[in-house]
Each structure stands twice: as C-alpha cells, then as structure tokens.
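Of the protein chains in this complex, one is absent; all others appear in place.
Our next item is chain A:
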Amino acid sequence: MSELLDRRAIKLAETAADRDDAIRRTGRALVEIGAVDPGYVDTMLAREQSISTYVGEGVAIPHGTLGGKELVHRDALSVLRFPETVDWDGEPVTLCVGIAAKGDGHVELLAALAEILLDEDQARELREATDPETVIRLLGAIQEDSNS
C-alpha cells in the first residue's frame, strides 16, 4: 500500500475565500496526487451541505459521500493549513484534513486523528505547523495504525 499521506498533498500556507473554496482546494490536493477522480470534490461539497465536517480544535475533515466512494482510487489524506482561518459556519478553521477512503479503513484513521486533536499540545502543534515534516511526524501514527 502506498503511503496514506503524500508529501505533495500537504500545503501549509493556503488561503481560501470561504468554506466551499477551502473544501475545493482540499479536494483538489487529493485529485492532484491521483487518489480520487475530480468528481469526488463535488461529493465533498455535497457532504458538507448535508452535515458539517467540523470536528473541533479548528479542524475540519472534508470527505465525500458514500456515493463518492466509487470515485476513490486509493485511500489518502490531504492536509491544508489556512493561517488566516476560514469561517466554517461560525467556527474558525485553520486545518482541513481531506479524506479519501474506499472501505471503512478511515474509521481508524479518524480515530487516530481525533486522538491527536484531543491532546491539546499535539493539536496546537498541528495547527501551527509550517513544515510538512511536522505534519508527517504527528500524523505518522495514523499511517502505522491504518497499515496494521
């Protein structure tokens, strides 16, 4: 299995006009590394309209609908940081973790991400990361978990 977190899908100095723009950028990063079809981005927007993917700690986890799974080529993450924050239905979001998942492997992935965010120090480090290495180190545990 190729790596879940491709360095090319980590972009730490992004800006977005609004929530949907941020979702499109997060989705595009998954398209660029060949993890999903371009159409997957639309299912990410549809998902967000049905229910917010904001999880707390300034982090949102945009991902497609169940119907969008057919457009996923391989499980992957994208990590986009918006230093100026994006208004997410009233919540300031600094970090978008885009998720592409074919099966239910992303449940473990989400669980591992949530564990990191529940640790205040790690959550802050992730929000303030300016170096992809920091992101890879923090989220590295997720890769190990999901490959096991």
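Everything below uses one rule, namely that a residue touches a chain if its C-beta (ideal position, glycine included) is under 8 Å from a C-beta of that chain, and two chains touch if they have at least 3 such contacts; residues count from 1.
One rule holds for everything that comes next: contacts and distances are computed from a predicted model.
The UniProt record for the undisplayed chain lists the protein name "HPr domain-containing protein", from the options "Paraquat-inducible protein A", "HPr domain-containing protein", "Type-4 uracil-DNA glycosylase" or "ABC transporter domain-containing protein".
For the chain left out of this panel, the touching residue among A:26, A:53 or A:94 is A:53.
In the complete complex, the hidden chain is touched by one of A:18, A:70 or A:115, namely A:115. Residues of chain A that touch the chain left out of the display are 43, 46-47, 50-53, 55-57, 61, 63, 65-67, 104, 106-108, 110-115, 117-118.
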